[in-house]
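The complex appears here without one of its protein chains, the remainder shown in place.
Labels run A and B following the written order; every chain starts at residue 1.
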Amino acid sequence: MKERILIANRGEIAIRIMQACEALGLDHVVVYTPEDRYSMHVRMAAKAFQIASYKDPNDIFEVADHAKCTAIHPGYGFFSENFRFARRAAMRSRPVRFIGPRWEVIRDLGSKINTKKVAKDLGIPVIPGTDRPIYNEIEAEGIAEWLFLLQKEQGVTHPSILVKASAGGGGMGIEEVNHLNTFRRVYRRIQSYSKRQFGDEGVLIEQCLRDYHHLEVQLVCSQHSEISHFGTRNCTIQSTGRQKRVEVAPGFDPDYCTYPFNAQKVLERIVAYSVKMAKHVQYDNVGTWEWVVTRDGNPYLLEVNTRIQVENGISARIARIKGTDGYPNIVKEQIRVAFGDRLGYSQEDISFSGTSIELRIVAEDARRGFKPWCGAITRFAPYQADWVNVHTHIPPDLSYFIPTEYDPNLALAIIWGQNTAEAVERAHIFIKNTQIEGKDSHDQTIITNLPYLQEKLNDVLKF
Amino acid sequence: MPAKDKTMMDSGKLITQLYDRATYLIDIKKSQDWGNIGDILKNLHQVRQSIFDLDEQVVFEQLEQLDAQISDLEGRLARSITPADVVNIVRSPQRFTLMDVLENVYDSFTELGGSGDCNVDPAMVAARATVSRRVKDKLYTHQIMVIGHEKGRGEEFRNGGCARPWGNDKALRYMHTAETEGIPIHFYIFTPGSYPIEDYPGAAQQIARNLYAMAKLRTPMISFISEGGSGGAEAIGLADMRLMASHGYYSVISPEGAAAIEGKIREGHKVPKELIEHCAAQLRMTARDNLELGTIDRVVQEPPLGAKREDYAFFRRLRYEMIRATDEVVLQAKSFRAMRTYALKMDDNDGSVEEFPVGVHWEMDRSEIRRLLELRSEKYRRMGQGFGIEEKKGLLAGLSKAKELAEAGYYELRYGLIRPHEKNVKKVISEVSSEGSTFLRKVTEPVRAMYEFVLPKTEDVRTGPMEGVERRSIFIEEWEPYVSPLANEDRTITCPNAEKSGCQDLWVPDLYGEFCGVCPTCGHHFPLEYQWYLENLFDRKTLKEFNTHIVSQNPLRFQGFDARLEKDIKKTGRRSSIITFDAGVNGIKLVGAMLFSDFRNGTVGSAEGEKFVRACDKARITRRPFLAYIHTTGGIRINEGTLGVVQMPKCTMAVREYIDSGGLYIVVYDNNSYAGPVASFLGCSPYQFAIRSSRIGFAGPRVIRETTGQDVPPDYHSAHNALKRGHIQGIWDRREFRKRLYEALVTMGGPNLYYK
Partner (left out) sequence: MDIDLNALLETYRKNPFEDHVLQSVHTGIITFKVQEDQEVHGPEGKWHQKPGTLLYQLERENNIKKIYSPCSGTIIDLRRDLNGSFTEAGVDLMSIRHRLDKDEVIDRILRDVLILFTAPQRARYLLSPEFAVKIEKQGQPSIQPGDEPIIMSLMKRDTNLVYSSTPGVIYKVYFQQGALVEEGAPLLGICQEENLSYIQQVVNKIKTEWE
């Protein structure tokens, strides 16, 4: 029986999955909500079904059964890291393959606390702090005291710690404490917030790191215990709310700028740690290990993303696999391994060349707190060259209303250069020559983050 | 009576009397066809119409004839009064009411807490009264508190004798007054049932409070039952002696109500008369039945067709019986010898109800009161015993008795002598060490397994070659949590709050597995089977059931009930609707009782009551906290009649004694908890909690509609509203049940837990 994949996502990732399916010779079906009726991902699909919400698992499984799909690709966001969705896919009476890691892995690495604990056990550095929820004030104060002491020893000039709701996430229920004296008040506030919001008063306490870079290690693993990495990425440039805006592969480039530490060594370390942990948890799909690297060159594991990521393209863009033409496609690799294929190459077969930069083009006002812009796009003309790939769901031929239900992401541009300097140079060229026109309901001109991206390009990879 | 002595005036009066007698018969038989009573009434009507046209002589002849016919029918009825007839006698507007009793039995009285319709609750009358007895031509007067229902004569404000919650509260207030003043209380029960509304203080909760107080009220109490409608009767029924009118009824439910349930009659449909009559007979509600079952102590004889408003001879008898009962209660508590002398003298009294051979003082001293309370306790603990116990045989029984005694001795020693010393030692220790803080952590830490599965023990992880190795979770769970069998189905379910809260359909394996039956969006609790709680609430392997040999039976030989019992036994593998057990919560040992839905809908009968009392006693003896977790209770088991009803005072007595001895009694309601149990041994707990989405109340919406004629909102009985009304102290999330319970045990018990 021919495999048929239900693409349970929208926008550019749905299109990339669709293209990967086509390259692999697999059938595919898309779902969409009324808001997305005119999105390219719907128009390009051979078969599309309207559903109530991308977040309703019931509609997705119902469509999967109706359309006789054998697998579901969750893309990123939505159900991609929802172990219950993956578990249901596997355990329902008509199982559907979930394109992602085993649900147990998603569950176990989905918990930051748990990930931290496993890392600690393996000797992998994590941000100093608690590795389990704290419920007792006296205990919490003890930990806070220790963390301040630790920073003093490290010579941190403005030591501070973070108090977080253990059941929280996404920046909610986090407060910074600069002095031990104020700790108790903040602790109590977070505790009661946590109890109110999540019904659990557990609190996490950790050192507040400043002045760090946000790095990632891209892994591709198979169900046959094969583990390979596709290098590192640097995702330090983020908007408020920790939304990534510019990503670069590789993670550091000592040839482009200088670092206060041995950059190459740090990269090697985080790759080795990531691989070690993947092996330990029997990781079996694509995944990203997120790290912070502080000015003193110490890496700390932040979390593991058990899914394909938006920025997977830049890692692929700088990679070469021995015996194949061009550069690989990690989305395609993901689908392949999910169906039980072997990688067909080893780590020695993977080599890297050049630098790749991803620009996330978003309709937002970077000068006003990244406020989203809503309206209609009348013309979207990205600059074209053989060194840039643009992924977008915006139709080229008609005026397109940005759905207000979702993020106002317009497109991704993946730019490649032989070295970082060239990549940055080309990114500037791309931004200067890309034209986006649109009007909102009050006849105001579209606002995009292109100026912001241009400005931030100067900071790329620099500590 | 010779007609010629009569005047025209008299004939009118005579007609009225005959009219009353005839309608009384119709009231009782609920039919004009019986014995052609309809024709008699028609003739009577004709005579009245033509009274001025006819010859006086003819009128009297006709009336005499009708009189004879009616007398004939009365005789016929008196010889074969059925239970259904009794119910109608009691409900007849011609029957005597409390006002008649106050006027005729007592010398003088002053109503308390309002009078007539200007009243807290006109259905409940309290009065300070005097009653006198003649002893050898001398008159002795006693002070007395009279509390009872007033049915009235069709006045709407009397509410047919259905006391509102605040009416029962008023009764309780004056019970305490009597206690303070040291005067006995005479209760008169004339109620079809309590008015089933939840407004504060709440029908069920107030009855429970009354029972709890009466269990140890320090004054003699005598009750007299004319119409004893279940919970409403109990609100003023827990007395030292219970008398009953020979034509009264005392029942767990009205025959109509029983028939509606038995016949599964849909709301608004007519219940067949035959079924009502059948149920009336099955419920064993007459005075003689109750005397046989031991639920009352004595019967007060009424005239052959029941006492009416003007049966003065009956009121004299009633006075005699009430005084005598009071004498006996007082004397029993005073001394055995005095009681014997009294009994002998009364036997010599030739059955006179006018005069007493002796006078008795009703004042009691402290030790006599103590004896009174002991006797009361014994009385109620004995009630309903022997209906549902599968006795252990011979040696085994002796052994277990010896074991119980030894246990009692052990705990007496341990807590009586050692514990106070131990406490002091502990106090010293906690002052000098930081033990306090580790203790605290335990308290607040939730049941982790219920929140998330992630409880890693990485040492256990299999390393080495993975080829061909069976895939399993990389982290070993601390323990495999019990998973509801409801989870084994591949389908989704819609949350009842979906429209309001936007809940997505829930996949059943998620819902009943990981989510513990709770909607993650709105927190709605879907019902779970009782086993879930047994498995998840207590420490592993600490749960030990006891008294499984006490089993539900069919003491009234209620038709068709044996088969239903058998079916439930087969279905559940259990033999009563209550599970009593020892268990631990985070190391704290407790005794538990759980009423569960699968067996007769968690109703309480003799076996359940007995098991509850024994569990309560076990907690008292072993000095452990006592948890009543009510998975569901549908009330008192109607198939056991008043044997079921007396479980209310009986269990409340046990609870009261447990709490008085220093016990911590916690009640947690789940799903549906209604009627008798809530109105007694559950509602009297100072610490009542409810699991979310549960319903608690006195009567369900249908009964409320049928008795009050009012519709109640769909959330009328919700835990939320129960909390608002102050009936419960908090609402617990099922996922946090264990944690909350532990917190409750520690905070309400304190470090010197469960025992003063």
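Here is the rule we go by: a contact is a pair of C-beta atoms (placed from the backbone, for glycine too) under 8 Å apart; a residue touches a chain by one contact, two chains touch by 3 or more.
Owing to the predicted nature of the structure, the values given are computational and were not obtained by experimental measurement.
**Student:** Taking the full complex into account, find the residue in B:Asn159, B:Asn290, B:Thr492 or B:Thr652 that is in contact with the omitted chain.
**Tutor:** Looking across B:Asn159, B:Asn290, B:Thr492 or B:Thr652, the contact with the absent chain belongs to B:Thr492.
**Student:** Could I get the residues of subunit B that touch the absent chain, sorted low to high?
**Tutor:** Residues 489-494, 502, 505, 507, 711, 713-714 of subunit B touch the chain that is not shown.
**Student:** Name, in rising order, the residues on subunit A that touch the hidden chain in the full complex.
**Tutor:** 33-34, 49-52, 56, 58-59, 61-63, 66, 371-372, 374, 404-408, 441
Definition applied: only the chains that are shown with their structure count from here on.
**Student:** Mind pulling up the subunit A residues that touch subunit B in the complex?
**Tutor:** Its residues touching subunit B are 55-58, 84, 87-88, 91-93, 102, 104-105, 107-108, 111, 113-114, 117-118, 121, 135-136, 138-139, 199-202, 224-225, 280-282.
**Student:** If you look only at subunit B, which of its residues touch subunit A in the complex?
**Tutor:** Spelled out, the residues of subunit B in touch with subunit A are 437, 440-441, 444-446, 451-454, 456, 458, 461, 463, 465-467, 471-475, 490, 492, 504-505, 507, 509-510, 514, 733, 735-736.
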